[in-house]
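Shown here: the complex without one of its protein chains, the others still in place.
After this line comes chain A, so read on.
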Amino acid sequence: MPSPVVTGVSPKEGPPGTRVTIRGENLGTKQNDILGVEICGCDCTLSTEWKSPNKIIARSGPGKGRGQIVITTSSGGRGSCTVEFRGYFERIGPLKESAVWVEEASPIGPGPWSKGTTFHMEDPLGLSVEADDTKKLPEDDLQDLFPGCNGDLSSEQFSPGWFLLQHHQSTSFDDLRVGLAYLKRKVDGHKEGQLSFLKGNVSSVMEQLEVLEALQAAFQKDIDDFGNDKTGKIVDAIMKSKEEGRVLFDGVLKGKEKADRTRNALGVLQRFRFLFTLPAAIDRSMQRSDYDAIISDYSRANNLFGKTEVNLFKQVLAEVKLKVIEIKSVLKTKLHTMPTTLEAQKKIIRNLVQLEYEGDPGWEAINVHVRYINGQLNDCYKFHMANLEKLGSPDPKSKGKRDKNLEKQNSVTERVDCIEDLCDIISLLLPELWSLGQSYFSGDLYMKPDQNKLAEFKSNTLACISEMCRLVRTSVGQGKSPLVGWFPHCLQCLRAVASQLSQIPHDPLTALIHHFRMECVKSVLVNAAEQVKELAEKENWSQVHEPSYGLITQLPGQFKNVVETAVTTLKESALQKEAKEAELFDSDPLQKEAGHLVLGIFNNYIQVIDQLSANGEEEQMSFSVSQMGATTFRQNQTSLSWEEKLLSCICNVKYSEETVLPGLCTSATAAGLPPLEWVLREAVGALGGLRSRLEFMYIEAKSDPLVGTIEPSMYIGYFDWDEDLPPKSVRPYANEIIANLIGVHAQLERSCNWMKDSALTQIVETVTEEVSRLILCAARMSHEGAMQANLDIAALKYALARYTSENSQRFLAEALEAIPPLDNAKQKKVQELFENYKTRMHLQLYAFTQKR
């Protein structure tokens, strides 16, 4: 026979003991053929039941997890398996889903245990019970039909009608008759039953009778031997043994009593010993600072001996009490010693309360804290102030002065350190005080708090903060604060404190922060103004071309940087509004003040430019006439001439006026400074004034030497308007004027294009005025002279046409009028020479004719 193969398992999983039907092929030829059954590695051969070569049944063993089912038969050997069985251990809790059906109804009632069901099982009529419940009459109807009766066979009120209607309503009459016959047979059987029973069991009945007789004989014998009273002897024996027992136990009980007494005595002794050694024990605990032990010992002693009348005990107790008082004072000193941790303090307070300390240790601790904080603050302040003194600037006024030596620097850092330390102290100690106070008033300190002191506590806390604020204020110093530049940092410290104390009322601090913010704004702005002042020294005159403004220097950029840095600093510190902080510029005067500070910066800037533009005025004095108009004049130190610097200043002014200042004002307002329109207006106005002044200065500087040279140049070589020499060409003085103007034009074109027109027009005006004056002054003029003058004026008119204002035209017209009239031939000659001149000067004049 081939080896067995298991191909089916039912069920495929289950807890140990599951009845598993195993199906497959060649599973043995008979029960004895099976040598082994393994389910999940557990031998189940014993529980195996062979059904057929295709089917055996076994119970699973305690195997866990998936496993094979292996059958070994003597006919086929060890088999294989294509399916798996999974064993698992079932643990059924209240939440576990399980297939176990739990009977929740009471087992008494309808069920195999109740009486009623017997009828269903065995009908007295021997008829089958009607299965269909729906046809049954309802209980209520039966109750109506047979009042006071029921269908219970064992009941006194049994009613046959009820029974039949209930159980056999639809049974046919014939069936009922058969049932009746059956019942009769049964009853008859019962009646005959007794006799037949006896008949059937004669031997055993006889046996019983014999046994009964034997019993009676034995009993009779006992009466004969011992008489009627068979128990008297036993009673005697019991009484005797009772006596004996009592005697035995008396000793034991006495012993026990004695032991109890001894124990009591020992206990008392122990107690006494405890009391007498208590002072020493207290001392020992004191050394270890184990106050809890002392307190528990003390309360125990009080409980045991508090009401004693014995003098000795009283004496010892008094001694102990003295010790306790001593401890109290020690604890009190400890309570008053600072610094300490909150936990330690709370423990001391608890100990004091337990020792029935008269007073309010919690409140005392609070006061100690308050005093300690104030002391620390003042100490810190004094320490730093002493350092400040040592640094050797005893005169506080000197601190206001601007000097950058090391000493000064040290004094500033000392002050900042002081403020920082004050902040540290308050942010470290005040929360502790507050939490101590909180525990006190919430009753966490093992005692009833005095709520009346709440206000006092609050005011004390506030006082601490106020003290700190006062010290910070004084540390800043009087007058012009030396802490310029450190304000943002100090503000940061204060804000950190404020956030630390956010749970605690800290109005003075808020006010202080507000003050600091204001100071910060002031100091930063003032500082910026100072820096702007210094810009004058930093000017290096390196020029940059800015479209539509000309050549500007680094100055406006540097100025912009300084102000922007200040604004950014402010934005990051003072202007940044933290939670709970009030609006900084909430009133008009404050806004005005800030505006003035900004204006101060701007004014300084204007001054700087002014100063820079004035720089070269001394040199101008040495500006030699012979080199008039020469823009190539160079100063030794810088590569720029004063005029070029002046022009750059003008450009700077215009650039600042139109670009830098409006930009700065916008960014400042955006950063949180109040609106600065009026400041801008004022500053721009001042700049405008400065610009026109500088422009005037430039024109002045240009036209003065120019004009001054006309006369000498006109009469150079002893020229006289009255000479008879016919004019050959335009005279040098006119050419010189034009050449000089071309020079000015070139300079302006290069560095200050926008100013070119107005400046040249003005210069031309003065020049024409001078020319006209000179010609008017000519005493006499020959025809040739008149020709020459006509030619010169025509040349000037032609060359300077673009920059000729009405005034200039008028001056030239006046000059022409003064010249004697010319005849046609001469006029023609002049015209000829003029055309000639035009052609020759074409290139020189190209600059003037160029389109704008």
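Definition applied: a residue touches a chain if its C-beta (ideal position, glycine included) is under 8 Å from a C-beta of that chain, and two chains touch if they have at least 3 such contacts; residues count from 1.
Note that contacts and distances are computed from a predicted model.
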If you look up the hidden chain in UniProt, what protein name do you find among "DNA-directed RNA polymerase subunit beta", "small monomeric GTPase", "NADH dehydrogenase [ubiquinone] iron-sulfur protein 1, mitochondrial" or "EVI5L protein"?
"small monomeric GTPase"
Of the residues A:35, A:70 or A:83, which one touches the chain left out of the display?
A:83
Quickly run down the residues of chain A that touch the omitted chain.
7-14, 21, 23, 54-55, 82-84, 97, 99
